[in-house]
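Below is one structure. I have some questions about it.
Only one protein chain is missing from this complex, and each of the others stays in its spot.
Chains here go by letter, A, B and C, matching the order in which they are written, and residues are numbered from 1 within each.
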Amino acid sequence: MANRIPVGILGATGMVGQRYISHLADHPWFELAYVAASPRSAGKPYAEAVENRWLIGPDVPAAATRLTVSDANDAKAAAGKCAFVFSALEMDKALLQALEESYAAAGIPVVSNASAHRWTPDVPVLIPEINPGHLAIIEAQRRKRGWGKGFIVAKPNCSIQSYMMPLFALTQAGFPAKRMIVTTLQAVTGAGYPGVPSFDITDNVVPYIGGEEEKTEKEALKILGSVEGGAIRNAPAPLIAAHCNRVPVIDGHVACVSLEFDAAEGAKPSLAQIESVWTRFRALPQELRLPSAPDAPIVVRHEPNRPQPRRDRETGKGMTVVVGRLRECPVFDIRFVGLSHNTKRGAALGGVLNAELLKAQGFFDRL
Amino acid sequence: MANRIPVGILGATGMVGQRYISHLADHPWFELAYVAASPRSAGKPYAEAVENRWLIGPDVPAAATRLTVSDANDAKAAAGKCAFVFSALEMDKALLQALEESYAAAGIPVVSNASAHRWTPDVPVLIPEINPGHLAIIEAQRRKRGWGKGFIVAKPNCSIQSYMMPLFALTQAGFPAKRMIVTTLQAVTGAGYPGVPSFDITDNVVPYIGGEEEKTEKEALKILGSVEGGAIRNAPAPLIAAHCNRVPVIDGHVACVSLEFDAAEGAKPSLAQIESVWTRFRALPQELRLPSAPDAPIVVRHEPNRPQPRRDRETGKGMTVVVGRLRECPVFDIRFVGLSHNTKRGAALGGVLNAELLKAQGFFDRL
Amino acid sequence: MANRIPVGILGATGMVGQRYISHLADHPWFELAYVAASPRSAGKPYAEAVENRWLIGPDVPAAATRLTVSDANDAKAAAGKCAFVFSALEMDKALLQALEESYAAAGIPVVSNASAHRWTPDVPVLIPEINPGHLAIIEAQRRKRGWGKGFIVAKPNCSIQSYMMPLFALTQAGFPAKRMIVTTLQAVTGAGYPGVPSFDITDNVVPYIGGEEEKTEKEALKILGSVEGGAIRNAPAPLIAAHCNRVPVIDGHVACVSLEFDAAEGAKPSLAQIESVWTRFRALPQELRLPSAPDAPIVVRHEPNRPQPRRDRETGKGMTVVVGRLRECPVFDIRFVGLSHNTKRGAALGGVLNAELLKAQGFFDRL
Partner (left out) sequence: MANRIPVGILGATGMVGQRYISHLADHPWFELAYVAASPRSAGKPYAEAVENRWLIGPDVPAAATRLTVSDANDAKAAAGKCAFVFSALEMDKALLQALEESYAAAGIPVVSNASAHRWTPDVPVLIPEINPGHLAIIEAQRRKRGWGKGFIVAKPNCSIQSYMMPLFALTQAGFPAKRMIVTTLQAVTGAGYPGVPSFDITDNVVPYIGGEEEKTEKEALKILGSVEGGAIRNAPAPLIAAHCNRVPVIDGHVACVSLEFDAAEGAKPSLAQIESVWTRFRALPQELRLPSAPDAPIVVRHEPNRPQPRRDRETGKGMTVVVGRLRECPVFDIRFVGLSHNTKRGAALGGVLNAELLKAQGFFDRL
């Protein structure tokens, strides 16, 4: 683990920041070198800043305890201390946009977990197995904004991960979807910490998550889009309707999907063809053997009652999308259930995979 | 409460049977007079038969403790002891069909909670607010089978209750649905007792309930159908696709519905029109002031995050369907969330309402 | 319900305040007339102040929706509008002490749910079945502080309710306890709202509740104490050790108790004697037929696995303490399990019962 790249975490004391710290504890390429948070925590040793607020596993990893927390508002303080930062900040959208930009302007690439820049036209929303080609826009992003080494890459919302991979694999195989109706059953960790009060979710379901349905319906189109003239242009299809629910589950988002293929694009696949497409699906992260990439991005299960969050979420160390119950749909063409680990594939570990792809593709070479 | 009608319960020691006993404890029209169960319990005082197995509230109602359990296989034993029976038996379908028929043949009407006879063409599947007209088939049923006073009426599955009432209200108002995609989040009591193991549902969701999706897709069509020539003929629409999930909730089934209206039938309603239709919906049980009928069969909520099972399931004493989140659907026409109390409206109390309608309509008069 | 006494609620928008509003909706003696909260809510119609934050049942009771929220910091604003107030405020102890005193000084009796004044020597900590005699100190309290009509009465912590009633019944019967070791399993509503994050309690137990063990060990001694010279003097026994745990339950605190009798006080009771003492226990609220008093303050169950929170908490409309598993203890003398509804007996409804006793005893007559 010699010559690891020093990395920083913005929002290091929050739940997502803590997860980044956990995932980096033994990372072969990246070394935790810098932690930043709100001014309230700044100046404290990290272990003190999270005292009685450490949420991930029993103990704060040793690599973090010895660091001093910096003020996340001061981008320049990070310069020279880390090659790039993971952004896990939670704040007002406009403020966060400006803050992430200040890091990029200071020459520090930002691998963001936040939604602030997801709809900025020259910021890619990256799922490494799906749209690594979108990284081509980074050059335009730097040029347009006058950034040297810095840039910003975003991650999509956790709610779409459980169906994006199956959807893309089918699209790539020549079976694009025209319309989808998706109902999600989402885990409480999706709301961060303290997040959902136990009073609201014990013996209960909440059929609403603020802003989540809009993200679920629209982000897929950007990810499936194309880079054109310095901006990412959304794909025109599929048309998606989402119903997002909160359920009493710790980790693991489930999506019940009914999907209609685009008949204009040719013959519809059989269920056997679909399963074959999903099972064989491999992509760039697998080819590059990125450390956090699962062997198989999609695993298909055949039991009638799977996937289930508690039993299947750790498949592929939490980075594999598990699909089951593939069957015909009386209204559309097919139905299936997708499962994705919302705090691994859907948040911090997905962010780490993004950074691994950026590293492997040479985007940190200027540093 | 003088001159109450004596009633019996088949399967009185099971969870649904216990619920019937609870609901009948203070019923103004019906008096618990007969309890029957498997031969294993037969001959025991009811309180002893359910000792340490009483599941509904703290104590066995006084009206039941003094009764002796009869053998449910012996229909003749019930003759003269009760005017009709609620069937809450769980057994092989063919055996249960024959057993319910033996009661009808013995002159004892059967108000059934079971699925055994739901697809028998001359047995109505009754929701009193929706298809009271289907009771007209009882005469044909009796004639064809040579039954005098006896007959069989069934109840639909609990999973459809949360959307049938809103669907029917719209149909009746001239806005029939063409297609629907429904995802249900169903409570554990839907599986009876012992039902779902806690190991399977703690920190988990099970995206499958055996046989439930077929029932959810098809029973609506019989209920919306018409009586023709001694049989109930299914309605041709809507086409329904169902995804049924089990969630860690005690009582209350939630349905997330996307619905497409039948454009051939005329103009599509606005959201305001739909809400008006639902809010004003009243039907025969309300008109007849049946004891278990709620004032409003449908209540519409306007909070962004309602209905929720734990907070809304007792609306209208568990007999009202609570609808919320009415909004446009990007794929179909509208979306909404429906909630129904699965063990009240969806099971025993719904069965009691069926019996109340039969009583009010004179179907027990021959007795 | 003519001539009901007008009452106010301080902290009316919080969870406990909302519960008071629910319990007063149909109260035969008290009429909700005044609601006060923090300055942020002041001036708003109550329904608006709790919009999307109403937590108790489906809807805000009609009696509350039409009221305007006042500033709880202004005691004089309440004068003339209500005969007394329920205090359900949550704030710094010293501030709350002063605030409750300002109401008393303004001539408005305070029936408090808060812990602020529980250790003030001349403030009674009232459980109407146990220490109604402590109300005698109100006269001294008024005199000492120069209050005319005003006074302050407190309620004990919710964690002690599940064993105080059985303990007192035995003490009164001549079987005082010398030592007790108590382990509580407490519901999440004990922490208010938002209270316990779902992340902390899903598939989990938290073996700690800040400050709870101290309250559990000490408040019993004041309640069992005696009024001497203008102060309440603690009882010298029993010695109590408490282990307080938070468990994933909505309502209902369970206590597992091992109890040693004071041999110096005479013969130890048999299990049959103890059960008889508990079953026959009646007190002043039952004698006075106070509206919120349960018929039986203690109910003894004989099933091996009861009491259970979800099944037994509503016994006596949530005001009865349910005791079970009475058996010998290999280390002390006896063991048992007690259950009390923490938000009814242990909070708002217990507060209402306190006010009912005060009314019945003439403490509001000066008004």
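To be clear about the criterion, a residue touches a chain if its C-beta (ideal position, glycine included) is under 8 Å from a C-beta of that chain, and two chains touch if they have at least 3 such contacts.
The structure displayed is predicted, hence computed values, not measured ones.
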Full-complex touch with the removed chain, picking from C:Gly80, C:Gly133, C:Gly174 or C:Pro207, is C:Pro207
Among B:Pro176, B:Pro207 or B:Pro248, residue touching the chain not depicted: B:Pro248
Given that one chain is not shown, which residue among C:Ala140, C:Leu284 or C:Cys329 touches it? C:Cys329
Residue by residue, what part of chain C touches the chain that was omitted? 179-181, 183, 185, 200, 202-208, 210, 217, 239-241, 243, 245, 247-250, 254, 256, 258, 304-311, 324-325, 329-332, 335, 337
Interface residues of chain B (partner: the chain not displayed): 15, 55, 188-189, 193-203, 248-250
What is the set of chain A residues that contact the non-displayed chain in the whole complex? 52, 57-58, 202-203, 250, 301, 303-305, 310-312, 314-315, 322
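By definition in this document, only the chains that are shown with their structure count from here on.
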Chain pair bearing the highest count of C-beta contacts: A-B
Averaging over Cα atoms per chain, report the distance between chain A and chain B in Å. 43
Can you give the whole-Å distance between the Cα centres of chain B and chain C? 41
How many angstrom lie between the CA centroids of chain A and chain C, rounded to a whole number? 48
Going through chain C residue by residue, note those that touch at least 2 other chains and give them in order. 202-203, 250
